[in-house]
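Here the complex is missing one protein chain, while the rest keep their positions.
Going by the order they are written in, the chains are A and B; count residues from 1 in each one.
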Amino acid sequence: MKGNINWFKYSSPQTFYPLAGTLAPWFGALAAVFGAAGLYIGFFVAPTDYQQGEAYRIIFIHVPAAWMSMFLYLVMAFWAGAGLMFNTRLSGMMASALAPTGALFTFIALWTGSLWGKPMWGTYWVWDARLTSELILLFLYFGFMALQAAIDDARRADRAGAVLALVGVVNVPVIYFSVQWWNTLHQGASVSLTKAPTMAATMFAGMIVMAFGFWFYSIAVTLLRVRCIVLERERNSEWVTEYARDFR
Amino acid sequence: MKPRHKRLAMIVGGVAALGAAAALVLSAFQQNLVFFFTPSQVAANEAPQGRNFRIGGLVEAGSVKRQADGVTVQFVVTDTARSIPVVYRGILPDLFREGKGVVTQGRLGPDGVFQASEVLAKHDENYMPPESAQALEQAGKAQKSVVIR
Partner (left out) sequence: MNWGGWSDFFAMGGYAFYVWGSYAVTFGLLVMEIVLLLRRRRKARAQLVLSRGRRNP
């Protein structure tokens, strides 16, 4: 999982903090490289679409962002659940660190989807199962962050947020399978684990490279954020006061 | 280990309970959650009477007719089994094409014609350059001519 190479060695904030600090810039660099490559492929290698023309190029952001919105929620729920089960502080901190980035990608998916829907479908929004469940995902992220912000005690905030995060996990398969289970305006999946992609190879490549770019970005940002959370929550511990001696 | 197992059981139980509740709610509201009805469903009287609903299907090839006033357009929505004639006043989306997907909202008139207030184009999940699409079309034509023989 993100940042945890050896579960037992790095499961304390004190040992994880420097590891996160070392890893974050590397993932940031990877994000920049993959992002640049993905944008290049998306605009200069992938051809126009026979049906949607140049408007389809929104796909290079929309689909990777949607994938991240779901993936980050599952990772967040995983850490929240682990913190609930093992009573570990760092797990709860990881869940809290993931939420804002997950919410951001959810919003990006909704925003870019809306701007894509207007010229192609003829509307900025419909309440079909796919769009509605993705909007619910955004509310779940916001609810998680608001709930944690409302509770002063960090451990209690972790537990309350964890319950909400776990309860909301059911929404992720709903989002993914919505286009199969219900009649929707949103079309079915172009990419799946079981069949070949229904996209030209260069279009598919651009999308995958951007997905990796977003993933590396998320890792870098989450690692930076969890370091902030560690400094905030562990400020009275000996190792932090010792570490902060060198701060100006 | 015991408190941890108890916590795990509570989490799993809670998530399972919520999953069951969600499944129940969804099945209970199945009717209201339908985003569009197919022409077959409309023919089987599954669509709500006397209020707005949506129908979805394909625009039947050769069915699009524009009226003399320049604004009104007629077309037929089909799911290859049943069809419904539609009349609409307004601008059609860019991707509205014969043989392609459409979702339209409106009311079914007593004469069986659907009075549409909104027409949306539904596109598929295929992305390819124009050359590939042309090649596919040619291949399809060639295959059809083989089958007929």
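Everything below uses one rule, namely that a contact is a pair of C-beta atoms (placed from the backbone, for glycine too) under 8 Å apart; a residue touches a chain by one contact, two chains touch by 3 or more.
This structure is a prediction, so every number in the text was calculated from the model and none was measured.
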{"item": "Shown chains that the omitted chain touches within the full complex", "value": "A"}
{"item": "Hidden partner chain, touching residue among A:T48, A:N87 or A:T123", "value": "A:T48"}
{"item": "Touching residues on chain A - with respect to the absent chain", "value": "43-44, 46-48, 53-55, 57-58, 61-62, 65, 100-101, 104, 107-108, 111-112, 115-116, 118-119, 217, 221, 224-225, 227-228, 231-232, 235, 240-241, 244-245, 247-248"}
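In this section, only the chains that are shown with their structure count from here on.
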{"item": "Between chain A and chain B, centroid-to-centroid distance (C-alpha), Å", "value": "30"}
{"item": "Chain B - residues contacting chain A, complex", "value": "4, 7-8, 11, 14-15, 18-19, 22, 33-38, 56, 92-96, 103, 118-130, 132-134"}
{"item": "Complex contact set, residues of chain A against chain B", "value": "47-52, 56, 59, 81, 84-87, 119-123, 126-129, 163, 166-167, 169-170, 174, 182-185, 187-190, 198-200, 203"}
